[in-house]
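With one protein chain withheld, the remaining protein chains of the complex are depicted in position.
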Amino acid sequence: MTDSRNLPTIDSLSGADREIVETGLKRGATRREVMTWLMASGATIAAAGSIVSSAKTALAATPKKGGKLKFASDLHGPSDTLDPGLNTSTIDYSRGRSVYNSLTQINDDLSTRPELAEEYSANPDNTEWTFKLRKGVKFHDGSNFTADDVIYTMSRHYGEKSTSKAKSLVADVKEWKKVDSHTVKAIMKGPNADLPVILGTPHFKIIKDGTTEFQKANGTGPYKMTEFNPGVRSICVRNEHYWRDGGNVDLIEVTAITDPVARLSALLSGDIDLMQGLNPKAIKKVESTPGVGIWSVASGAYFGICAMTNTSPGNNRDFVLALQHIQRRKKIVKSILKGQGTVGNDHPINIAYGADHCSELAQRTHDLDKAKFHLKKSGITSAELNVAEVAPGMTDICLLAQREAGKIGLDLKIKKVPNDGYWGAVWMKTPLNVVTWNMRPTANVMMNLAFAPDAPWNDTLWKNERLGKLLVESRGVKDAAKRHEMYCEMQKIISVGSDDHPPSGMVIPAHRNYVDAKSDKVEGIGRMPLGSLGGYEWPEFAWRTDV
Amino acid sequence: MTDTTQAAASESDQETSIYDELPDAPPKKKLKLTWTGKLGVIVVAFWVIIAVIGPWIAPYDQAEILDMDSYLPPGAEIDSGGTHWLGSDNNERDILSRVLWGARMTVGISFFATLLAYLMGVTAGIAAAVKKGWIDMILSRINDAILSLPTIMLGLLIVVALGSSIPILIGTAAIIYASSVYRIARAYGQEIMVMDYVESAQARGETIWWIIFREVLPNAAMPLATDFGLRLVFVVLFISSLSFLGLGIQPPNADWGSMVRGNLEAMQYAEGWGILAPIWPALAIASFTIAINLIVDDISAKSGGDLAKKMI
Amino acid sequence: MSELFEIDNLQIQARKEDGTPIPIVKGVSFNVKAGQVVALIGESGSGKSTISMATMAYCRPGLEFPGGEVRLHGKDVLSMDPQDQRSIRGNKVAYLAQSAAATFNPAITIGEQVTEAAVLHGTLTQEEANRRAVALYHALELPDPERLGRRYPHQVSGGQLQRLMAAMALVSSPDLLVLDEPTTALDVTTQIEVLKAFKKVIQEEGSAAIYVTHDLAVVAQVADHIVVLYSGEVQEQGPTEQIINNPKHPYTKRLMAAVKPTPKAGMGEKLDEEHSRDIPNIEVKNMTAGYGGIVNGKPVITVLRDINVKIKNSHVVGVIGESGCGKSTLARVIAGLLPAAKGEVFLDGKKLEADLKHRSAEELQKVQFVYQMADTALNPRQMISDILGRPIEFYRGIKGKERREEVAKLLRLVELPVEFENRYPSELSGGQKQRVNLARALAAKPEIMLCDEVTSALDSIVSSNVIKLLKKLRDETGVSFVFISHDLSTVGSFADEIVVLYAGRVVEQGPVDHVLAPPYHPYTRLLISSVPELRVGWLEETMQKREMAVGIARGVEITDTGCPFYNRCPIAIDGTCNLETAPTQEPHPDHFISCHRSMEEIEAAENAPQQVLHGFEKADPDGDKAAKAH
Partner (left out) sequence: MQRMVIQRILIGLVTLWVVSVLVFIMTSLLPGDVASIVLGQAATPETLAAYRAANGLDQPLIFQYFGWLANMVTGDLGVSKAGGAKIYDLIAGRLGNTMFLAGLVALISVPLSVALGLLAAMYPGTWIDRSLTFGTLALISVPDFFIATFAVLILAVQLGWLPAIASVAPENTFWQMARGIAMPLIVLVIVVAAQMIRMTRAGILNVMNSPYIEMAILKGVRRKRIILRHAFFNTIGPIVNVIALNLAYLVSGVVIVETIFAYPGLAKLMIDGVQTRDLPLVQACAMIFCGTYVVLIIMADVAAILANPRLRNPK
């Protein structure tokens, strides 16, 4: 710290490390926590300090208007939908963001800012949220935006007939109430400080009251959809009557190219400007090609191997430990993810969740002796792992595990199954399977979705009442230290367990960044970490430098 | 005049007996391969041998992850000592080893799938030709239905429904290609069924099984054997196409088609000669299938292209 | 000055796998003078076709010319460059192949094919060539010459195609015509017509010709000079008169011996009564049969109509008729291979089921069918021991060593070496295969053998040997034969009784000596007079006769009403023969003739050849293609 010139700055970090530091700091991680994490990655105290000090967000240039933008996602098909409640993939979310608005908007640091809700606030115990709606907003069909639209939109996430994919995220809202034409109220079942950020996620885009047909999109968003051809492409043009200074380009064409090599070829040859899902192996190539670059956003998204706790071998604590100790976590990040990720500690909350991440918890390492010891103790010699390539790198991670398992005498058979049908027939139904979770807006939502004792998607059917209790309690806690302590305990319960309560059975060897690629001519892509290309927020903010 | 001839006949009986009936049977045409055909035999034999011994002569296990870097160029040294003679693949495994292991999968699976396709197709085809009537009608309609759908769609339906495993892949390819075999077998069957020797056996009162196995099948064997080779090539390529959809041979097993597919990206990402990663398995496929085609070309040239008409 | 055409020490060879040559033609020499017809005679395998193609410096793939010369106007064509060789083909030398049906391109009109050579070689313009073609059609007595050129080959009959091929060869006025077995595939009545036409145009055009055949009787009609070939070597050559009347070489004599005699009463051998035993009776009653399913009680394609045949007290029944007359169908109906649409078949008074599937094993065993083509009748993938052993085992339950002995017995019976049991059919010659084919039927120990044209596909010598064998079998085994053939002389020498079929109906039947003696049914007479005789000048004599002039130009027409032979019959009665079914008359006991004319009228017509009973005007120019209709 005496001679700062010799110390590294944030700029000297690799893209991935830089991301994690920046994101962590933005999310409210303390200086100490970030430094701990940096030092765990091999930095000296001085270097770590220097890096943290120099970390600052880049200045954004002023956007230009005009031009066309062509975006290619990875998946599409006849199930492409403009129904926000059924939105599934990046392509749906991106289209949704183009034509609709949410009540709230999530910032890069996962705080929220107003969107269609001009103001929103909770009562003191966070059991009632009031949203004051923006006036003068018009849908693309010319009708006015009112409270009825919000009530209708929200009603689609409730009740027996709801097919909403986000139903469970708002399960603790008891009732939506229209107060007046531009005010609505959410009455909660219990305290929840996270409602605004949840409402900022893609499934809660506001649609016109009474909409049942989704072959056309009638939203309030920055673009109007002029062509929607599921599985082929969609075209949006700028909404000239947008309620704020909205979309920068004149036209956005959204399509998908399923084959990853073809998708990259299209970007390299200039046929598309923006692509989702870059294979980590291609990073070097993209970085060395002039005119294009990667867009990597660190996140809490993770790869998981699920050992079901209700059956063998997942109900054997030692077996799970053996499986956790054979993971070559650093090798996965370095070699499979090409650095675009972070090591996992068998719980879902990494540094991307900022202050809620528990850096005190010891990092589990590759330790074949321990693994061998636990395996022997478990008495298990073979197991079958069902693998689908649920996220790029999943299969490779399992293949690596298979090799390591061989070294400790575990015959880990890998059964590769296709992606389609995986969630219905394999996941949560076979003793050993894999999972991937995108990052959720808060650590609480994340753990509530996949680890709470009554969660429908509890990957391993693991029940820990203490965790459930902590999840509910922590929502109301306002003291930061107390909150951190509670979150730390939860992460420990999931990862390590206690003598009488086994851990979750999840092996989480790594968290992955969202790695996408774009032409240098496209700017304005955000860094919100809840999804590809800055949490699908790009349609409103992207702009071309060459117009 | 007739008297003269009769007289001539009787007097010349002895002295003309040296003039035996001329053997009008042409000398048996043996299959003679051209040099390309011979080359084909050598290459096919090479791969068959590799299919048997490949795993023993391969320097590494097919699944062994050796390095920290994928798509190393041919000749790259391995950290732990040794050399990637053909470079490393997308999972840092040794390509040479995987090509050698893959021979067993690719050659083996396509062989057994084709064999099974033949068992089914020939049985059904000959049965349809022999039994005619309703059986022929029903079998032919089902067969039309299978033929009219794209192979990749059928493959997708079956493999996804039953899960991708080696037996399922063999079965799937067999069912799909049995329909083409059925057509050919039925055509040959019908052709042979009208031969007098079959009618003669029917007139004798022989059972249907005798007619199928003793009269019809032995005579359809040679042309069907030729078609077997071509069908094998199609099966190799079909399984490769399934690999394209991620439904082919599943890791860590190596097979050439999925190796091409898995490493295709190297042509885009890899540096230096590492871009050759998909070329090696593609060469293996091409050499194997071209070799079979060379042999088949030779044989069908001999059989007068009769086969070509039926294969359409 | 050289001859028109000389073949000098011509050698042609094939090669074995290891490259060692197999000689096919071993130094053949002969000459052809201008205007001369030279016949190459020999059996299959003698190299005669190969030599005939060598006249144009052409040999089939796999063959080569290691030596010798083929000189046309003194110039060796073998050593010419390909361009020059091509300019000779179809121009100076023209070729007529054996099977016109296969030799005409099915996708191109007749006119284009006929004129192609002349136009391509630049000898004639298309216009001139067309005119010349029409002239040739006239000369060849082809129907509708003006429009014939626009037809496709499948639209004309076999006999017409054969003549069209002559037109194709002659269109560019070649110096040398090569005819390769041009009449072998034809029926007798068609053959003599084609022969006549060939002879006429060769004389008119004045070109020289090489005529390749195995049939000495035919040669006697057309050739000036004969070259006898055996196994690629010339055995004897000389003027036709000399070779026919005074053959020197033993092989020529052997060929002469195999020539079939003219059919006439008394040619058959009288059998001693002691050979007779309980001879099975076959009776066919009111039988109608055909192909293509049955509509309104009639087959879609009717081949046989209201057939009544009673076979009794005879060892050998000959069934005779031209191709398409339904003689094979009759045998197939009796054998149960083709269930009749109507009518019944009785064996020894017991009714046989129409379909062999319903017949008992014993009935199947009693009636055995022998196919015409041994090549298709014997399974190429079974050894002789299996081919013969299977019926022994199947019908008689004899297995193992005894079966082998039975097979050996059978082989000896058909005069084949016992070692043949380990051979495949493809390792035997045609005659040997036909013997195995007969032996297989015998293996069942049948009562009746239905022999369908068993000698038709064989060369004359081989054929005469098979007939000898059949006679021996008749004497030794006591089996009865139904012997189907288009060859009246063969039937006459072998059968006790003859059934003459025409267009699906029986026109005459009876003991051989009655059928082959007057009074004849007009069709029987036509058949008898069409068999070429081995003497020079026969053709001209025959053509003089009235019924030939009328009869041969017409084809078989299957009619629903009237007499089927009406439109070829020289003594037909308009208004009767074409409308009413002919009554069956019985001039001798068991001898039946179906004709409207009385026996006296028939006899009278025999003796008055110049009497014209009715004119040509009712003749249907396309008559003989109707036979192709089904």
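Order of writing sets the chain letters: A, B and C. Residues in each chain are counted from 1.
Everything that follows uses one rule, which is that a residue touches a chain if its C-beta (ideal position, glycine included) is under 8 Å from a C-beta of that chain, and two chains touch if they have at least 3 such contacts.
What you are looking at is a predicted structure, and each value in this text was computed from that prediction instead of being measured.
Every visible chain touched by the undisplayed chain in the complete complex is listed here: A, B, C. Touching the missing chain, out of A:Val261, A:Leu368, A:Leu461 or A:Val477, is residue A:Val261. For the options B:Ala45, B:Leu119 or B:Ile142, the residue in contact with the chain missing from this view is B:Ile142. Among the residues A:Gly77, A:Pro114 or A:Gly406, only A:Gly77 touches the chain that is left out of the figure.
Note that of C:Lys26, C:Arg86, C:Arg423 or C:Lys471, the residue touching the chain absent from this view is C:Arg86. Although one chain is hidden here, its contacts on chain C can still be listed: residues 53, 56, 58, 60, 86-91, 94-95, 97, 99, 102-109, 116-117, 120-121, 152, 154-155, 168. On the side of chain A, the interface with the absent chain consists of residues 72, 77-81, 83, 86, 88, 160-168, 213-215, 229-233, 255-259, 261-263, 265-266, 268-272, 418-421, 423-427, 435, 456-457, using the contact rule stated above. One chain is missing from the display, and on chain B it is touched by residues 141-142, 144-154, 156-158, 160-162, 233, 237, 240-241, 244-245, 257, 260-261, 264, 267-268, 278, 282, 285-286, 289-290, 293-294, 297, 300-301, 304-306, 308-309, 312.
Basically, only the chains that are shown with their structure count from here on.
The distance from the centre of chain A to the centre of chain C, each centre being the mean of the chain's C-alpha atoms, comes to 90 Å.
The geometric centre of chain B is 45 Å away from that of chain C, both derived from CA atoms.
Computed centre separation for the pair chain A/chain B is 49 angstrom, with centres defined by C-alpha atoms.
Considering their complex, residues 260-261, 264-265, 268, 279, 281-282, 284-285, 331, 334-335, 389, 395-396, 399-400, 402-403, 414-421 of chain A touch chain B. In the complex of the two chains, the chain B residues touching chain A come out as 63-65, 68-71, 90-92, 159-160, 163-165, 246-247, 250-252, 264-265, 267-269, 271. Put simply, chain B touches chain C in their complex at residues 1-2, 4-6, 8-13, 15-16, 18-19, 21-25, 27-28, 30, 32, 195-206, 214-215, 218-219, 221.
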